[in-house]
Structure formats: structure tokens, C-alpha cells
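Structure first, then comments.
One chain of protein is taken out of this complex; the other chains stay put.
Labels run A and B following the written order; every chain starts at residue 1.
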Amino acid sequence: MSRFSQGATIALTIARKDALSELRGRQASGSTLFFAALVLLLFGFALGPDTRRLTDAAPGLLWLAIVFGGLLTVARLHQLEADDGALEQLALYPVDRRAIYLGKALAGTIAMLVLGAILLPVVAILYAIPIGAAWLPLVITVALGAIGFAAVGTAYAGLTVRMRAREVMLPLLMLPIVAPLLLSAVKATAAALGGDPFGEMGAWLQLLAAFDIVMLVAGAATYGFVLED
Amino acid sequence: MPQTTIYVAPRLAGMQDTIPPAVAAEDLARLFGRSAALAGISLEIEMGRTVALLGPNGAGKTTLLRILATAIRPSFGTLAIDGLDALRYDDAVRSRVVYLPHVTGLYDDLTAEENLRFAATMYGWSAPEVGDIVRAALDEVGLLPVATDRVRTFSAGMRKRVALARLLTARPSMVLLDEPHAALDGDGMALVDRLLGRWHEVGITVIVASHQADRVVGLADATLRLDGGLVAEVTGSGIRADSSWAAPAAAPAAFGSDR
Partner (left out) sequence: MKTRILGIVGLLAVIGASVFGLFVVPADLNQGDAQRIMYPHVASAWLGELSFGLTALAGIGYLWRRDLRLDAVAHAAAEVGVLFTAFAIWGGMMWGRPVWGVFWQWEDPRLATTALLLALGIGYLLLRRLTDDPARRATRAAVVGVIAALDIPIIHFSVIWWRGLHQGATFGDPAKILHPSAPGLFVIALMGMLSAFTIVWCYLMIRRYQLARLDWQMEEHGRLGRISAARRAASVPSPAAEEPAR
């Protein structure tokens, strides 16, 4: 087996294990989705009742909810390792740690895609957004955002899971890093919903993709150090 | 034809004429904040030996095992496992060593079989082989009937057995065990003894820390007793150990001299 396919097998095995754990620990992942939807509801109370104002703000509110839900999601994917001391075992397997990283990042991406898929219709309903024809660019935007967030979130979650004050350290480190992801995703979403009048959506999506690639490479390169105790 | 048995003779570290010691450590020390869990240990263990690691709580047994497993780095000192520099080539060392810590490290929401299939894949078994090896391991620890039950429903003793089965899916040259008898009933402890015997038979180096001194000493070639992070007593064959402490300059990550 070539090293590449070995690594891919490892990554997929890990992603599969995480996905299984998530699906079976139903309460945890469901709660996160519900929380994110609740956040959207609360934004309505904070910025309403003028629906027009909410409609204008919708792309930003959507992505804020995704970010908040995302923080919980990536934290949980490492918490399930830390609970029974499984993280140490994971770090001791004779496998390339980049493959471990990619597996966990893949699991994180899938979890965030699910998050995005649930929140899009919620936003559409709560803030009167006509998604309609824009569904494809919206899906692409959510996908790119999910990949980027999971990429850096996996590395930082692994870093903070054994730390003191980890509940606050993860958001504290993540939020400044994902600021450009947030701003690009919001711009791309707004452009998609508005029919892209200035032709800027392509540029924003490219920036998102660049973020994704940079963070995936950085995460893979540093995850070995993250797993060190 | 790849072997799908669960006891495999260890692979030697490449040297044809001389067999390197399984463990060669000098001036090993490890600090945690203010306390020195290990305060300077030099150690040499022949390959294939079974060593009982004894001592009271806080003596440094767990810390020593974790350093040997490359789970943590020592604060000072050098370490070679099967002739490999454990600080530089920790990934190569990890392919030769398995470690069973005090906590079982299982995934609660997965079944026993799924936990083992995951481990077996991590240990490098290919997809068609995984099924056989997992079944053999579960059979060996007597958990075949509950293979498809989730670990969350298991008692502490059963979780320990799953963890032991996980060890059996690896192909190590060295096995490190931290209190393997804990949480087990009479049958469980007899299982551990049987495993220790089988590993010794095939020439796998075993270092087992246990409070059940009488049980392990009987099965071991040598005993190493620690106290306060230092060597208190060493008996038996195939082992050399003392608490020498050469010089502070042995620190692996230290500042250079004053400039």
C-alpha cells in the first residue's frame, strides 16, 4: 500500500469513528444544532421586529450562528477523545499524525456541513430570505466555510482540550483567526442572495478557498505537536 | 501470507550480531511543576525480559512507563528503545511499543468490536485481516459474546478486558502495562497472568507495574522497585538499574552557556 493510500485509510477510519460516535451520542450533536437555531431566534429578538433589518443582516447572523455552533462542534470532537483518556491512545498509534488530523478535520467538516444545512432553512424562514435560485452558490459558500472552520478548529481544539480554562481558550483563540473567514463567507452569502450585482462573489469564494488550503496545510503540519503532551 | 495470529515474535532492530537492549536509559528525570516524579534513573533491560515494576504510589512507576511509551518526553536524560533514540525517532518507537495505561481509553458509544476494529486498523492490519484479528482478540479475553454491545454498558472489569484485547491487535516488541490487574476479578487476573506468560514465551519485552507484587514477581525475570522517583531496589536477570545522576548538562532542551 502506498503511503498516500495508507494515510487516506487512516483518515477515513478516524472520520468514520468520529461520525459513529457523534451519531450515537445523539444528545450532544443534536443539542448543538438546537443551540445554533436558538441563537438565530434570539438574534430576531435582538434586532427585530423590523423584518427588513433582519433580512439585511441575515448573512451575518447566519454565519455568526454557524461560528458559535462550530465552536461547540469542534470542541466536542476532541472532548470525546479526552473523556476516557482515549486521546493518549490515539497519539500512540503508529500512524502518520497528519492522517489523524485530516480524519478529524473531515469529521469536523461533515458536522459543520450538517450544521449549515440545518441553519439555512431556519434563516430563510426566520428572516424572510428567498433562497430559491441561489441555493448552489450558498451551498458552495457553506461548504468552503465549513472546511476552513474545521481545519483550524481541529488543530486548536486538540491544543486546548487538555488545557486549563479550555472552554474559554478555544473561542478566544479561534475567533480572531476565523474573522477573515467570517467576513468572506458573509460577503459571499450576501452576494449570492442579492444576485451578485458587483460580480464580487468569485473573489470572496477564492479567498475562502485560500483560507481553507492554508489552514489545512498548517493544521496537518502542526498536529503532531498538538498531540504531544 | 500475513499472519493473523495475535502473538507474534518481535522484530529485531536491524543489528545482525548484537541485539540492542529493549530499554537503555540514562539520567531519566521528569518534573511536573514543583515535584520531581522521576529524579534520575539509569536503566538497561535486555530484550525479551519480563520486568515487574514495583513501588508505592507516587514512586514514579506510571511516569516511567509513560516516558518509555513516548507518551511524554523526559525533562532530562536520554532513552533508547530497541536501539532507537526515543526522543528523535519517537514515531519508529511507537510502532514497536504498546502501552496500557490505568485509564482504558475506549470510545463509549462504540461497541467492543468497533473499538477493536479501529485499533486494529490503526495498527496497520488491512481490511480483510481486521475481522479475524479482532475476533481472535475478543475470544482470547472472553468477550466474544458481548462483541456487539456498546462499551458504555460495560463494567470496569469488562472495559479492562477490551483494553487488553486491544493490546493483542498490535504486533509490538515491547508491552508496557500499568496496573493491568486493577478492576479485574479472579478470572480476569488469571487472564492477565496468562497473557504475561504468552508474551514472555514469544520473546516480547514486558514491563508491568502492579500493586499485586506477589502475582507479577512470580512471572517476571526481574523486579525494579522505585521510591520517590529513584531506584530503590533491582533484582533478577537481564536488568541493570541505578539512580546515578551524571551532570545537569544532560538536559535535552536547555539554554546555552552565558553569552
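We take it that a contact is a pair of C-beta atoms (placed from the backbone, for glycine too) under 8 Å apart; a residue touches a chain by one contact, two chains touch by 3 or more.
Since the model is a prediction, treat every value here as computed from it, not as a measurement.
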| item | value |
| --- | --- |
| Contact residue for the chain not shown (choose from A:Ala124, A:Leu159 or A:Ala192) | A:Leu159 |
| Given A:Gln6, A:Thr55 or A:Thr222, the one touching the chain that is not displayed | A:Thr222 |
| Where the missing chain touches subunit B, by residue | 29, 31-36, 39-40, 73, 75-76, 227-230, 232, 243-248, 251-256 |
| Residues in subunit A touching the chain absent from view | 152, 155-156, 159, 163-165, 169, 172-173, 175-177, 179-180, 183-184, 187, 198, 200, 203-204, 207, 210-211, 214-215, 218-219, 222, 225-226, 228-229 |
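The rule is simple: only the chains that are shown with their structure count from here on.
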| item | value |
| --- | --- |
| Footprint of subunit A on subunit B - complex, ascending | 69-73, 91, 94-95, 98-99, 101, 103-110, 114, 118-119, 121-124, 126, 150 |
| For the subunit A and subunit B complex, residues of the former touching the latter | 1, 9-10, 13, 17, 20-21, 24-25, 80, 83-89, 91-95, 228-229 |
